[in-house]
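With one protein chain held back, the other chains of the complex are shown just where they sit.
Up next is subunit A:
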Amino acid sequence: MANDEDVRKEVWNGKIPVLFRLCPSDVFLTEQPEPLYMAVMRQSYFPLVFSEKIHKYYKRYIDPDLTEANIWLEDNNGMPVQWHWPIGVLFDLNSLTKVDLPWVITVHYKDFPQNNIIRFTSRDAVESLYMSNLKEADFLKHRGQLINVMQRHEIKMLFQGLNEGNYEKFWSVNEKFMECSETNKFRYIPIRLHIKHDIIKQYAISNMNNENTANPLISINQSDERLVNINYLTQGIKPPLDTPLLWLSRRLSYPDNFLHICLLDLPS
């Protein structure tokens, strides 16, 4: 089997081809902009992408009074993109029904869907969202003890690494969160279950006994045998159903330290 480093690198380098198009009614000039093609990092968040590149490209086509704080994104199903989740999670949810590449995203500058999505006014807002998720995961794994004793600059390095797409920078710190030995066990494994068209569920699976060798869905509900054979998607892959949960958590978690699992539906 490939070593940990290879798996982590592979996951980190995952990119999604996206075609951004500006909503035609937002174009201020008579000239329509060309679509923008980008390979975006699965691990990243959309607001980190648009603040520099997208806005820079479109700003000369739009009403000069509109700023990047007005931007919101619409996916290929006409839904506002829930950009407070990692890009990979959003794409996986979308690709459960069919995979169309590139992923077409419409950029809007008007009519911000205030009630559906969070407004990110700055990069700091994304950072604080990310930190909050990380703290939550660390609370579940180590009662939050790890993050509390960490130096400020180390914590900063995580977000910087994510922002710059710098694997070494990110993992040199993230390594500490992922350490799991006999003396320093995860208390719980943090999981978020995203079900298409449904609410997001969050689970903390106890890691105190060593029974978590099976598929995460079984760990979530051991009494439900129908879950045994369900394929799920995380980080764009369908892991073999007997992949141990702890293994998945330590290698395939998103940078927020949660394992995000995407499902089309739960059996009814």
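We adopt the following convention: a contact is a pair of C-beta atoms (placed from the backbone, for glycine too) under 8 Å apart; a residue touches a chain by one contact, two chains touch by 3 or more; residues count from 1.
Just so we're on the same page, contacts and distances are computed from a predicted model.
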| item | value |
| --- | --- |
| "Ubiquitin-like protein ATG12", "Dolichol-phosphate mannosyltransferase subunit 3", "Ras-related protein Rab-2A" or "RNA polymerase II transcription factor B subunit 2" - which is the UniProt name of the missing chain | "Ubiquitin-like protein ATG12" |
| Chain not shown: contacting residue from A:102, A:144, A:165 or A:244 | A:144 |
| Sole contact to the chain not displayed, among A:106, A:133 or A:163 | A:133 |
| Touch with the omitted chain, as defined above, among A:91, A:203, A:232 or A:254 | A:203 |
| Residues in subunit A touching the chain absent from view | 82, 84, 118, 128, 131-133, 135-136, 139-140, 144, 188, 199-204 |
